[in-house]
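Shown here: the complex without one of its protein chains, the others still in place.
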Amino acid sequence: MNRHRRSLLKGALAAALAGIAATLGLTTPRRAVAAEWPRDAYAAKTVDDALKNLYGTSTVVASPEVKIRAPLQAENGAVVPVSVSSNLPDVQAISILVEKNAAPLAAHISLGNGAVPYFSANIKMGSTSDVHFIVKAGGKLYSAKQNIKVTIGGCGG
Amino acid sequence: MPTRQTTAKVARCLLLLIVGLAGILGATGTPADPAKDLKQFREFFKKKFPNVRFDNYAHGLYALPGMDDYRTQWEALSEFPPYEIGLDQGRKEWQTPFKNGKSYASCFANEGKDIAQYYPYWHEASREVRTAEMDLIDCAKRNGEERSFATADLGKDGAARVQLANLTAAFYELSKGQHVTIDLSAPGAAEAYEEGKRFWWSRRGQLNFSCANCHMDLAGKNLGGNQPLSAALGHPVGWPAYRTVWGQLETIHHRYATCNSQVRAKPAKDGSAVYNNLQLYETYLSSGLPLSAPSVRN
Partner (left out) sequence: MAMKMRTKTANGETEIMVLIDHPMETGQRVDPKTKEKIPPHFIQKLTFSLNGKEVAVADLGVAVSKDPLVKVKVKGAKPGDKVRVTWSDNEGDTGEKEIVIN
């Protein structure tokens, strides 16, 4: 992944990021990560396209080693706390994708040396959807998914 | 919220109102006896939710049976609560000395620590119920400090209202875990309590709901949208609260106002006597519960 990421670095860096990346480049020779924000993956309209953009492939293997914590029914689709972890060796990246969102990719993290395979974030969901949790380990993609129900409206709360 | 959904919502709510009308407690025309009210109120919830421990009502909806999935989400959010940023602003406001060298702490007994459980309270000299928000506003004014929340119409000026909510949250935080203790011994207090009680039990708005309809009879029930109604027991102890639907800390009066709007009734003003009395009534009925404010609510 490092090689892949470095090659991306040669591409056009957003002006705002250039300074930060340069600084990090000087001080962190073993960095795992800094690269351009994956604009195309975030613009992709399907889970497969987002994965192809991110990883160059959409081939994923469902794995019980991708462990997730996510609700079955979101109390509020605007704030759905989810987390993913894994015992797989050599985890390099984790992505969270909401299938029914207009742009499925919600969050992505590249993990370097010293990071534990774990990622948690609060995400927005527009409607009930499968949520895909992708773990890249040893160069391969593993996945788990969960259907999270989102209901809008109601007069309670 | 889109109109189409709102219409559907009203229809759903009306439908459920009709269904829910059956077992509603009547409580009009009885002489003032807060202690008896409290006993009945606690017994009502004990009977309704026999397995919910009393102290857990401080956690609002998340204490109720069948809320495991929502409670897990609430716990995940509460681990590093989103109100921390607003609360920090409130703490800063609380700690920063006034121009005269004093600070908010100087206006309160015990420098404001472990006293919020006595709020709101009956103030004999001014013959009114006073909330923490009122005392905080007064404190700023008396010390010659200009604050937008001291003069703004809090119903309209959201920024000023949130500043006040942040400050009030910082004040309540200093009393976290203290058990609600409301003194109704003064005749004026009992009268204000009765006013609050009347408001609580009166039906209002196009939906013709009283507070009691939703938060006693229908507590824990889902009125559509998988948004179950909270139980009245424990309502006041988590406020100010950060509602995820708002994304900021707000005062309990703002919640009352939006609650009134939700049944299509005209809300009273933030800081009005109507809401002060309602808050007195509700808080008295939560006597003995630990303060959990600020909190996260949906």
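Letters are used for the chains, namely A and B, taken in the order the chains are written, and counting of residues starts over at 1 for each.
As a working rule, contacts are C-beta pairs under 8 Å (C-beta built on N, C-alpha and C of every residue); 3 or more make two chains touch, one makes a residue touch a chain.
Computed from a predicted model, the values in this text were never measured in an experiment.
The residue from A:L51, A:V66, A:L111 or A:V135 that touches the chain not shown here is A:L111.
Summary of contacts with the chain left out: across B:E84, B:E111 or B:D153, the touching residue is B:E84.
What subunit A contributes to its contact with the hidden chain is residues 14-17, 20, 24, 27-28, 30-35, 37-38, 42, 78-81, 83, 98, 101, 103, 105-116, 118-125. In the full complex, subunit B touches the hidden chain at residues 77, 79-80, 82, 84-85, 88-89, 247.
Basically, only the chains that are shown with their structure count from here on.
The distance from the centre of subunit A to the centre of subunit B, with each centre set as the mean of the Cα atoms, comes to 39 Å. Partner subunit A is touched in their complex by these residues of subunit B: 1, 5, 8-10, 12-13, 69-70, 72-74, 76-77, 207, 214, 222-230, 243-245, 262-263, 298.
Those residues of subunit A that touch subunit B in the complex are listed here as 69, 71-76, 78-81, 83, 122, 149, 151-157.
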